[in-house]
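One chain of protein is taken out of this complex; the other chains stay put.
Chains here go by letter, A and B, matching the order in which they are written, and residues are numbered from 1 within each.
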Amino acid sequence: MATSPASPATVPLPATARPMVARPGAFTVLGRFVRKKPLGAAGGFIMLAITLTAIFANVVETHDPIATDAAQTLGRPSTEHWLGSDHLGRDVYSRIVHGARVSLIVGIASTLLGSFLGGIIGLLSGYIGGKTDLITQRVLDILQGLPLLVLAMVMSAALGASIQNVVIAISVPIIPRAARVIRSSVLSIREMQYVEAARAVGVRHLRVAFRHILPNTIGPFIVLMTAQLGSAILVEATLSFLGLGVPEPYPSWGRMLSVSAAEYAQKAPHLVLFPGVAISLAVFGSNLLGDALRDTLDPRLRGA
Amino acid sequence: MKTYLAQRLGIAVLTLVGMSIVIFALLRFAPGDIVDILFSTGGYVNAEERKAIMKELGIDKPLVTQYFEWVRNFLTGDLGKSYRYDQPAWDVIRPLIPVTLELAVLSTLVAVLLGVPTGVISAIRQDTTLDYVLRVFSLAGLSMPAFWLGMVIILGLVSYLQWIPPVTYVSPRESLWLHAVQFGLPALAVGYRSSALIMRITRSALLEVMREDYIRTAWAKGQSERIVIWRHALKNAILPVVTVIGIEFAFLIGGLVVTENVFNLPGVARFLVQAILWRDYPIVQNLVMFIAVVVILSNLFVDMLYGFLDPRVRYGN
Partner (left out) sequence: MRKPMLVTLAAGLAIAVVGGLALTPAIGQAPKSGGTLNIMAREDLAQGFATHETSTVATSTPSLPCFSNLVFFDPGKKTDSMDSIVGELAEKWSWQDNYKNLVFFLRKDVKWHDGKPFTSKDVKHTFDMVREAPDAPAKLRISPRKDWYANVEHIEAPDPYTVVFRLKRPQPSLLLMLASGYSPVYAAHVPPAAYRTGCIGTGPFKLKEWRKGEFIEYVKNPDFYVKGRPYLDGIRYVVIVERGTRTAALQSGQLDVAFPGETGRTAMEQLKKAVPTMVFQPVAQNVSDNIIMNTKKPPFDNPKVRLAVSYAIDRRGLIQAAHQGGAVLGAAMLPRPYGVWGMLEKDLAALPGYGKPEDMKAQAKKLLAEAGITAQSPLKVEMSVRAIAIYLDMASFVINELKQVGIESTLKQIETAQWHATATRGDYQIGANLTGLGTDDPDANFYENYACGSPRNYSQYCSEEVMRLFDRQSQELDVKKRTAMVIDIQKRLEQDAPRPILAQRLDYYAHWAHVKGLVAHNNVYNFSRFQDVWRDK
């Protein structure tokens, strides 16, 4: 995204200056959120369902996802194979359930890694300013100069195919995007009076950065992460589809589409439909949630 | 304005240089010997012949020398030789560019034609059912993998119309109809995705502008709603919209990579995937650099347009 200067609209009050009011209970907050942002709540529900499926994959599955069955290849959805079976007789439903685990782990790990690294870079760069900021900006420009997918592809090819490398490959393009967002947030807070006051009193830079500025970037940070999570899941699916992603035997939604589906599409269209729906649902849920969170937590970024 | 442009240009050049180093380094530190790769199509490894090949390809020189040779050659138009084809990389890449360019332009067209009107409608009818429906529709576009959408389109055609779209490139001279279909379908798949972001930006930019006082003044003056919207609001909302269109065009390549694969179009993006899978490093290096140049140029173009349209920049700070 292009750097859009923060519009001089409302800025959330810094933590230290909040009025002394009894904090509302968690459930009330949740209820308010659901009522005000039904779409976001739906997104949250989807993400929760997927997360639970991923965690309890071994409980929810009906078959071993890597067990082959020569007698049941390319079977339509039935009572035994709820979503059908693939060309090796493996149960599609169980593979999708386990695929959730892979997609979420890769998505969350890479988003966290990229966002944290980027966030720290953005925080320091925005706070320190001056030449450091300028140089960091150019370096970030370089990383951002390539489309996410292309950079991830090249990194994945350079590092080799393994689940750790895929996480790294996807997190690298996220770093500059995260740094950008945090930096712009930091820039606007840095000039706030209470920060200047703290400096005047003699609080050390690092302390100012971490104790006063960081908590106020949490809002944009959470928004950023949910937005990037959707991207990360999508990129992982695409990399796996191209053969550059998570290797066998981990079931991956993206690879299920390239290996089985493309070849047997005419005979077994369910192989094309279900993994794609799974990917779309996961990204959709995270996007809905991200949008709603952004509207709630950081109205400044609504236009961005 | 002039200093702004010069600034942006300088940054663009710096970025390009930086990217060339990153790309070069990434591929050199990749696992797997270049010579092994060449041998792989021979299914054969021979230690004695290895030295001769390394000399022939110029990869026995120190890395820094190799880098500067590459840069010097790149600037003079010599992109090195492809490993798999043993031919100048530029000769291999050049015929592919028009295909990708055509697809990119068509996709952007679809994205704009789909995204801007839906964004306008959604803004006008904010918070109505229509707004929600359109927002969900556009969000769905952002959520669906472009390659999956392509596969579903083809599957739909095959299953319901018993018709398989052409799998090899059909030029407009051969059959305009087939060519249009061949490019139209992937343009739809990619364009739908891009349109989502354009729709969202159009909507929010319009909403912000509509809150402005002067819009409300114009409204109060009694002009019909439509003229108010079109004349005043759009003109001012156009800036962020143009920005995002420019950015989307550059980042289209991500969607094109998979779509060209699924629809079997002989473009730059599909070739990039192949080259990466073959580890044909000269091709990968040069293609990625080419993409970087396109992205940076179009960012520069957007910056210039921004500078032209935004009166704050145009008339100096």
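One rule holds in what follows: a residue touches a chain if its C-beta (ideal position, glycine included) is under 8 Å from a C-beta of that chain, and two chains touch if they have at least 3 such contacts.
None of these values were measured; they are calculated from a predicted model.
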| item | value |
| --- | --- |
| Selected from B:T100, B:T118 or B:N261 as touching the chain missing from the view | B:N261 |
| Hidden partner interface residues of chain B, rising order | 31-33, 36-46, 49, 52-53, 56, 84-87, 92, 95-96, 154, 158, 163-164, 166-169, 261-262, 264, 266, 270-271, 274, 277-279 |
| On chain A, residues whose C-beta touches the chain left out of the figure | 66-71, 73-74, 87-90, 160-161, 243, 247-249, 259, 261-267 |
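Keep in mind that, in the parts below, only the chains that are shown with their structure count from here on.
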| item | value |
| --- | --- |
| CA centroid of chain A to CA centroid of chain B, Å | 22 |
| Chain A-touching residues of chain B, taken from the complex the two chains share | 11, 14-16, 18-19, 22-23, 26-27, 29-31, 132, 135-136, 139-140, 142-148, 151-152, 154-155, 158-159, 204-205, 208, 240, 243, 247, 250-251, 253-254, 257-258, 261, 272-273, 276-277, 279, 284, 288, 291-292, 295-296, 299, 302 |
| Chain B partner contacts - residues on chain A that touch it in the complex | 1-2, 4, 39, 138-139, 141-143, 145-150, 153-155, 157-160, 230, 234, 237-238, 241-244, 254, 257, 261-262, 265-266, 269, 272-273, 276, 279-281, 283-284, 287-288, 291, 302-303 |
